[in-house]
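With one protein chain withheld, the remaining protein chains of the complex are depicted in position.
Chains: A and B, in written order; residue numbering restarts at 1 for each.
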Amino acid sequence: MTSTDELLAIDGVTKAYPGVVANSDVSFRIRKGEVHALLGENGAGKSTLVKTIYGLVRPDAGTMTLDGQPYAPADPSAARQAGVAMVFQHFSLFDALSVAENIALGMETPPKRRVLARRIREVSEAYGLPLAPGRRVGDLSAGERQRVEIVRCLLQNPRLLIMDEPTSVLTPQEVEILFRTLRQLSAEGTAILYISHKLDEIRTLCDGATILRHGKVVGDCVPRETSARDMAEMMVAAKLDMPVKTPAAPGPEVLAVNALSLPAQGQFGTALKEIGFTVAAGEILGIGGVAGNGQDELFAVLSGETRTEPDTVTFEGAPVGRLGPHERRALGLLSAPEERLGHAAAPEMSLADNALMTAARRMGLAPGGWIDRRGVRAYAEKVIAAFDVRTPGPQTAAGALSGGNLQKFVVGREVMQDPRLLIVNQPTWGVDAAAAAHIRKALIRLAEQGAALIVISQDLDELMEISDRITAICDGRMVRPRPAAGLGMNDLGLMLGGRDPEEEAAA
Amino acid sequence: MDISLINLIPLLMAASTPILLAGLGELVVEKSGVLNLGVEGMMITGAITGFMAAVSTGSPALGFLGGAAGGAVLALVFGVLTQGLMSNQVATGLALTLFGLGLSALLGQSFTGLKPPHTPDLHLPVLSDLPVIGPMLFRHDAMVYLSLVALVAVWAFLRHSRPGLILRAVGENHAAAHALGYRVTRIRLLAIVFGGAMAGLGGAYLSLVRVPQWTEGMTAGAGWIALALVVFAAWRPVPLLIGAYLFGGITVLQLNMQAAGVNVPVELLSMSPYLVTILVLVVMSALGAAAGAPGSLGRAFHASR
Partner (left out) sequence: MIRLERRPAPSRTWTYLAPLLAVLATMIAGAIMFALLGKDPVLAIRTIFWDPIFSAQFGAYSRPQLLIKAGPLILIAIGLSLGFRAGIWNIGAEGQYIMGALAGASVALAVYPMELPVLLPLMVIAGALGGWAWAMIPGVLRTMFNTNEILVSLLLVYVAEQILSAAAVGFLRNPEGGGFPGSRNLQSYASAHNAEIIAGSGLHWGVVAAFISVIAAYVLLQRHILGFHIKLAGEAPRAAKLAGVVPARLVLFCLGVSGALAGMAGLFEVAGPAGKISIDFGAGYGFTAIIVAFLGRLHPAGILLAGLLMALTYIGGELAQLMLGLPAAAIQAFQGMLLFFLLAFDVFGHYRLRIATGRTA
């Protein structure tokens, strides 16, 4: 490797936030045209590092060099001018604006509207990412939305393209298309900094990898020549014992959803179409799907936040479609939503209050409406102890906990109420590996004790690991659930795209 | 008393000008994602500062300038509190109204009963000599035309300019705008100050042209009607004009009916603009106009990591 080959050099970059050092003395190099992976767990400091490169975060110490020149972008605009572009993990798009407007917002000097529209078409077709400039972004699918971001970057002929967890919202087929585009770019000389924790992707795509743990570089490797296991061991400090689900003998049916159709709520909601499935006692039903395909809407119908015709949802034979969350909980139908802050928990309220929030009825914490403070505290303490929630105590505000600890509390709060049916949406999203393993084990144990579970998740590995049967939701429709045993990634990919693998095979 | 269109339209245009100005300002503010409920307070402050400037300089033009400045300064207080110190926008807007009412009364003590310098009508050449529509549309004071020019300018700014696009983006999703490197707080502050200046201008039009004199609490809810107008217009400038002229029409009509001694209780006539505003709000919300609201409206923004 010659020095003229080098595009970006990071030397000793350090960034500390109160209570946590996000990056500590991080150094690595990216060559021109290289696809370089930044690998690490949630919270390893990947996001802070790329934000530093993109000018959103100023490092406390350290230097960066871009193409031989000192590089210290004051803001993203400076980064873009230097040829650095970024595709965000949580899209930086504006739903109410058009594709062209969204793209113009990400450019330094956008051309005239008509010229821009033409160039969007040209570039998007050249890279196999077709886009209509006039469409409203809010109406696009997750994959199309990502295209908008990528095309926005490409129009500026970047030298370095940063991609933050780009595949977390894509179907396996869409991932294929994305990888083709990235390889094409790399062949044209654009360097790509690819952030992920998915080892297989990195092994197929990347030329080099830097591995971060707790904000420090713990190693680098050539992914094609390194086994996934070795990379995983570098990424995760301790060896984790993965939970194992023994397939359950199906018990009696607990929940049935019959012909559930629901018009889209709000401007950018998804309509549910003709959904029907059942869950049996002792069974875990995994529901996969790309974000925004109706998971949240389905969750709300199951939890009781959205009410339907009585017979649409039956619980142990009784129609419950009309009942609210409170009444459903009394029957033993419990739920834990995806968004921790603001939905599953009230961030500024104490853990005790957050325990009271959903456990009042089942745990008898407010007999006759009068709150039993001591009982609430005791229950919160019980959850904290049983789920190893790291916190000073039940009076701590929920928002002060780390994502993993709060998620353990939220799931624990429901699991310890001894539910007949528990519905969880994205149980381990944004949670460190240890906490995730803890939560999955608790869910499996709950099923083994005879409860029925519905796990909605975008993490296919997670679904494969814990589900008895798997289904997927795509554009508000659900595919037929299939036994998890024997499903391949290709089958799952088809299901995520709304197709039934058996029918595809027959066709 | 003749309640005919030829008489009504020029009066209607003048009566609508204050709420049109204030509504336009608030529209821009809300487009940037900020809900400023202090329009009433900024209007009344503009009414008195404008009045003071006009009376002490003898120039209506300086008066309007003073009104805009008064509204803008008050808006800046709101901006510093909500953008700099992340205070609750609803509470701060209310505080602005309460403070503005008190401050204006305080400032206006020695100005009660005075007459401001006359704001002349501009007869637009040729156009004003047209039969019927000449006297109807083209013999107004400069502020009426200015309010219409401002409307077109705001429309063009939001629809066609890059800064307008950025402003809408900030209002739509402040986190995304920040991630792209736009200065959310700075853009919002500018919008807030613009909104204050427009509200102040509207207030000054009340005290300098519409009434024309200073009395405590003279805005009498015009600021709130301007806020309602923005909802009515679903955050678009052209329907805002229609709304403003509609309310202006009702105001003029009920005043004329009062003067004509129509056999309807005076109080019922006086409350009619408020009742109509409520009615329109209900109809618009029933039709789902709230869906057009900017995505980040009223939410505080803090650039944490």
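Some notes on this structure:
The criterion applied here is as follows: a contact is a pair of C-beta atoms (placed from the backbone, for glycine too) under 8 Å apart; a residue touches a chain by one contact, two chains touch by 3 or more.
Just so it is clear, the model here is predicted, and its values are computed rather than measured.
Partner chains of the missing chain, restricted to those shown and counted over the full complex, are A, B. When the full complex is taken into account, the listed residue touching the unshown chain is B:G100, out of B:P18, B:G100 or B:G295.
Residue in contact with the omitted chain (choice from A:P337, A:G375 or A:P481): A:P337. Only one of B:I6, B:A91, B:L130 or B:A156 touches the absent chain when the whole complex is considered: B:A91.
Seen across the whole complex, the unshown chain contacts subunit A at 13, 18, 58-64, 72, 303-305, 324-327, 329, 335, 337, 339, 341-349, 353, 356-358, 360, 366, 369-371, 396-397, 399-400.
For subunit B, the residues touching the chain absent from view are 37, 77, 81, 85-88, 90-92, 94-96, 98-106, 108-109, 216, 220-221, 224-225, 227-228, 231, 265, 267-268, 270-271, 274-275, 277-278, 281-282, 285-286, 290, 302, 304.
Criterion: only the chains that are shown with their structure count from here on.
Averaging Cα coordinates per chain places subunit A and subunit B 44 Å apart. In the complex of the two chains, the subunit A residues touching subunit B come out as 17, 22, 48, 51, 55-57, 75-77, 79-80, 88, 91-97, 101, 104-106, 110, 266-267. Subunit B makes touch with subunit A in their complex at residues 162, 165-166, 168-169, 172-173, 175-177, 179-182, 291, 294-295, 305.
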